[in-house]
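What follows is a single structure, and I will ask about it in a moment.
As you look at this complex, bear in mind that one protein chain is not there, while each of the others sits in place.
This part shows chain A:
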């Protein structure tokens, strides 16, 4: 558990919701004092390393451990022979198969790079050395390397993802203008700077896990169910997370291995994945392919969209990367059809990576819409505005708020879009071709119940306490601001305690649902704490306010006062002393009244069962954005540089614009990486990810990124959240890659439909 000291810069209003307060925990991060999972000093810790399969499919027939066990400092070797006694845990929705054993080091291999053994030794160096001495024999089976393997097939139709209205095929056939094309995206990886790993320690039948976590309560449940423990016997500690982007939401096989090894050895075990092991210990974004057909009138009125998508998945789980997720809601269209398929290949199950579904989906539809614009000779901005969706044609519901029109027009103004020359290859400086493109993005508003605790301490400080996490989105900061505003104490007087499964439960930091959910819970709790304090001040026999005759009191700037401003006024420490109280603790949650039982609460905090989708109420609720990109392409070498971007966002009210702008830029930069560099290369012979490191899997460097102008055009949306915000974390990446692909087409006249936009595709 970590307690943050408040840091403040700028004006007094910065501490309130909507202020530009600097990062609350910032000083700890810039001085090296922030402690990440693998950095906790744990007495007597042993070090584990994983050994991964070198085949894509088959069976481990034997592992000769004798040399490894004889190596210096080796304590334990685990192989598929070892019975770890684990049971399969629930899925994200809280469903659990009965009596199904779980094998984190399985005998059956389903992908190259699967963990099949572990070596534990006195030091990491000794464990690495001993791991090299394992002799592993396999019985290899035929493998499907990737989506392009001839053996991959057409996969399975995901019926639940089919969508349609009107008669799309007929309307398409009747349309005077038609385009149809296939768009594809490769395997992409999270590449959080902090590699995955953990330290696990047993104290009797209690397990403590120091592990970076986007969801402390969800991971607590994973470990508890694997090891057959009551929930409260497992503690996940995660006050700082070195980036997650979707990869740190659930416990993974290596965690089970480390905790099982710690139990067997009777001493704590630390397991740090190597950077290459991060590429196969959990899934990145699945490779996708999609065809989109658009039908339109000659003056650009959309008549029909037909979408058919498919993505790779593993051989053991059907994980859709929904390429049809943004397709139905970006434009007004009366005739629509979408189907999605998953194709099992020998890869680790794909995961959620920033903007899941919406991201590759927007790549398809936003490239297609510009292809249509060029086909009919219309400005792509005009075409988008012409087909503006006045409501959600999929659900039939009105938008809660949708300022995409403002995003397009204000973004265009800031970018200087009106100076554009329409024809491809018509803008250049010498041998450098210049192109401009647009990409729109969207991400749904997801909401989940959350709880929070407020503690008023005898010294007058106010603690905000939640099991929610901060991986850089700004949770510490915005919760201090929220409590400051709701309670009426300055932000300097507030401490924020996060990142521990012993604390009140919260939404996952994923699907852009945490900020809106947890600020609602903290706001409610802080207001309740203020009311409780006022109640005590008015009624407690020891309270000095009893003699004032006041029937109400105010709390402002950390002082509790009679309303006139003339009478008695005490600071919180003075009032607590007068009341003789060391601490006042108030806990509230945002669950419905009929779901306040312990089981309901545990389920709510540790599963997705109560997550509300974007159209579950009367409205259709989403964040929106429009990206404007300028690229410079070397005519001779085909190298693409993004030279300028303007992005306008509708994310509702911004709780802290400084944090939000950082998140938006972060998403945009990841989108630039996706557009230009990022691609997992798979060796077709053995299904191995060959560029499994950050020297070969390229993510953007500082020199790749120009100044990025970000604009907020949102208005508060109180349907979407208690404080009026919509999600900001995911939407930033959505639409970036198509904006850049469209700009590259404008610059070069070459339409590249498969990411990334590397030079060999352009020359």
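Assume a contact is a pair of C-beta atoms (placed from the backbone, for glycine too) under 8 Å apart; a residue touches a chain by one contact, two chains touch by 3 or more; residues count from 1.
In this section, contacts and distances are computed from a predicted model.
Here one chain is missing from view; checked against "Glutamyl-tRNA(Gln) amidotransferase subunit A", "(2Fe-2S)-binding protein", "Nitrogen fixation protein NifU" or "Sarcosine oxidase subunit alpha", UniProt names that protein "(2Fe-2S)-binding protein". When the whole complex is considered, the residue among A:69, A:568, A:705 or A:722 that touches the unshown chain is A:705.
Contact with the omitted chain, checked across A:106, A:166 or A:242, is made by A:242. Taking the complete complex into account, A:124 is the one of A:124, A:455 or A:750 that touches the chain left out. Mapped onto chain A, the footprint of the missing chain covers residues 7, 9, 22-23, 25-36, 39, 41, 72-73, 123-126, 190-195, 240-245, 272, 274-275, 471-474, 658-659, 661-663, 665-670, 693-695, 699-705, 707-708.
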